[in-house]
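Notes for the one structure printed next.
Only a single protein chain was left out; the remaining protein chains are all shown in position.
On to chain A.
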Amino acid sequence: MTGPKTLPKGEFFMRDRNIHPPAYTKDYKTSVARSPQYAMLSLENTRSEITGPVFGHNDVDAIDNDLIKNYAKESDPIGERIIVHGRVLDENGRPVPNTLVEIWQANAGGRYRHKKDMYLAPIDPNFGGCGRTVTDEDGYYFFRTIKPGAYPWRNWVNSWRPAHIHVSVFGSGFAQRLITQLYFEGDPLIPHCPIVKTIPDQDAINRLVAALDLNATVPLDTIAYKFDIVLRGRRSTLFENRLEGN
């Protein structure tokens, strides 16, 4: 197995914690008892962090990225048919090829197919709500799905999540592992959401909002949204002290 030729093999850029949510964010109530109080131990990369699981196209099936078809029983699911597509890049702007991207979401009514979700909006018998794919050589990925609905949750008395799709991505090393949420352009719930507002930087929030992409829509069929994902960059090898043993 050989690594992607376009990526340097150096250490990852230090994670900029100013654009990530801190652990303790009191308005998102569950974080109060689930946030460490002590400072994290900062660790320079070793082989344990630079490496990570390798996935291939054998791990997924072609239909896995099509949420309109991958759980359809009698007919297609109900809701707004959308394409979500984009690239996985690193902070240097280089594509991250052959990496696993997984998504999950509620159905058009905001109901999750999960035995713990008791919201009164009904399950869609033809919609599972998860998908996965592996990026191509250019870091490109796409999904076809139903636009999820907003849903209520027990935070404040009247809290509603914006429409969102959960996104999980690996990159090439375990230090790049990331889970985030995709929001949709123009959704008025975004600025009200305490989970969105765990992120202290408005530009960083904006980068989680997928743009309507008319150029990628399929006329008379499916609307498209574009969502690029950026993972930590890697240092070039110009003046780098090579890790011992590498």
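One rule holds for everything that comes next: contacts are C-beta pairs under 8 Å (C-beta built on N, C-alpha and C of every residue); 3 or more make two chains touch, one makes a residue touch a chain; residues count from 1.
Going forward, contacts and distances are computed from a predicted model.
Candidate names were "3-methyl-2-oxobutanoate dehydrogenase (2-methylpropanoyl-transferring)", "Protocatechuate 3,4-dioxygenase alpha chain", "Na(+)/H(+) antiporter subunit B" or "Cytochrome D ubiquinol oxidase subunit II", and the UniProt protein name of the unshown chain is "Protocatechuate 3,4-dioxygenase alpha chain". Contact with the undisplayed chain is limited, among A:120, A:179 or A:214, to A:179. Counting over the whole complex, chain A has residues 1-3, 9, 15-17, 19-23, 25, 28-38, 40-55, 59-61, 64, 70-71, 89-93, 100, 102-105, 112-117, 128-130, 132, 166, 168, 172-175, 177-181, 195-196, 198-199, 201, 203-205, 207-208, 229-233, 243-246 touching the chain that is not drawn.
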